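The other protein chains are all here in position, but one chain of the complex has been omitted.
Chain IDs A and B follow the sequence of writing; residue 1 opens each chain.
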Amino acid sequence: MTEDRLAALETRLRQLEDERDIARLMASYGPLVDSGAAEEVAALWEPDGVYDIDEVYLAGREQIRAMVRSSAHQGWIRGGCAHVVGPPHITVDGDEAVAVCHSLMVVHEEGRYVVRRATANHWRLRRGETGWQVTTRTNRILDGRPESPELLATGVRGEETRS
Amino acid sequence: MTEDRLAALETRLRQLEDERDIARLMASYGPLVDSGAAEEVAALWEPDGVYDIDEVYLAGREQIRAMVRSSAHQGWIRGGCAHVVGPPHITVDGDEAVAVCHSLMVVHEEGRYVVRRATANHWRLRRGETGWQVTTRTNRILDGRPESPELLATGVRGEETRS
Partner (left out) sequence: MTEDRLAALETRLRQLEDERDIARLMASYGPLVDSGAAEEVAALWEPDGVYDIDEVYLAGREQIRAMVRSSAHQGWIRGGCAHVVGPPHITVDGDEAVAVCHSLMVVHEEGRYVVRRATANHWRLRRGETGWQVTTRTNRILDGRPESPELLATGVRGEETRS
């Protein structure tokens, strides 16, 4: 009886910790990318993880690091920008997880701010030896292209993308 | 002694799970509504739940489904839009709960994005047989009308609205 209750508590607590770990990982992306921390951004992904953005397809940590160090991205930082990653909806299934959220890229422009991109974010994550990491993150701008709402729908249902 | 500690752990864990369930429900609204998932949006509410927006008063799931399927809402999706529901502040009291957050409706417009609405959100929720559902969600645009800040204040205090 005590044994059963202890085991049940451990399982439920582990579930909450997994969700916390994933939410924390996702909440670290914006601060890291907006401060140009290329190594730490890349380390959120598995070594051969994918960051599939409509503008560019990044395969593996080296390409993710290179994106952060690119003159384009450094220009956003120098001008002022905020990658705001919205509250996540997370579905954990054993050692795999799917998460979904919106993100806003807000950039400084002549003393004001404009929202340059509003994006659907679909995350696939996997538990590794050192904790959760991103397997594939798929971002599509919400500009009316049908694949972006579809990403949101599959993400919130805890499903993988169809690609 | 062991019994007391187990019972205390179970109660505290249940509290965290309730808050997680409510946060997860709230985080699902944006992805579902931006992908036009009318059935799933409506199912966040109790069958006769209310979604009271300044622009329209929706009573029951059928009216909520109809809003998602309306040509107006479908037009937003076709043009590109993001309903970003901010981090929630949640107060659980037994089988009832009050939550509060901001939301931003960001819409695509000629290659840029504009914030069409910034809104105070007050949520009342109830635990049902299948989990937490929305009883009444009250949204008021933050355009200077006094009821919007009042919604934020009552929500963050865990109080119901006065209406």
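Assume a contact is a pair of C-beta atoms (placed from the backbone, for glycine too) under 8 Å apart; a residue touches a chain by one contact, two chains touch by 3 or more.
The model shown is predicted, which means the values in this text are computed figures rather than measured ones.
Screening A:Val50, A:Met67 or A:Val85 for touch with the missing chain picks out A:Val85.
Residue positions on chain B in contact with the hidden chain: 2, 5-6, 9, 12-13, 16, 19, 86-90, 100-102, 104, 114-120, 141-145, 148-150, 152-153, 155-156, in rising order. Residue positions on chain A in contact with the hidden chain: 2, 6, 9-10, 13, 16-17, 20, 23-24, 26-28, 30-32, 34-37, 40, 77-88, 106, 108, 111-115, in rising order.
Basically, only the chains that are shown with their structure count from here on.
In whole angstrom, the spacing between the mean C-alpha positions of chain A and chain B is 23.
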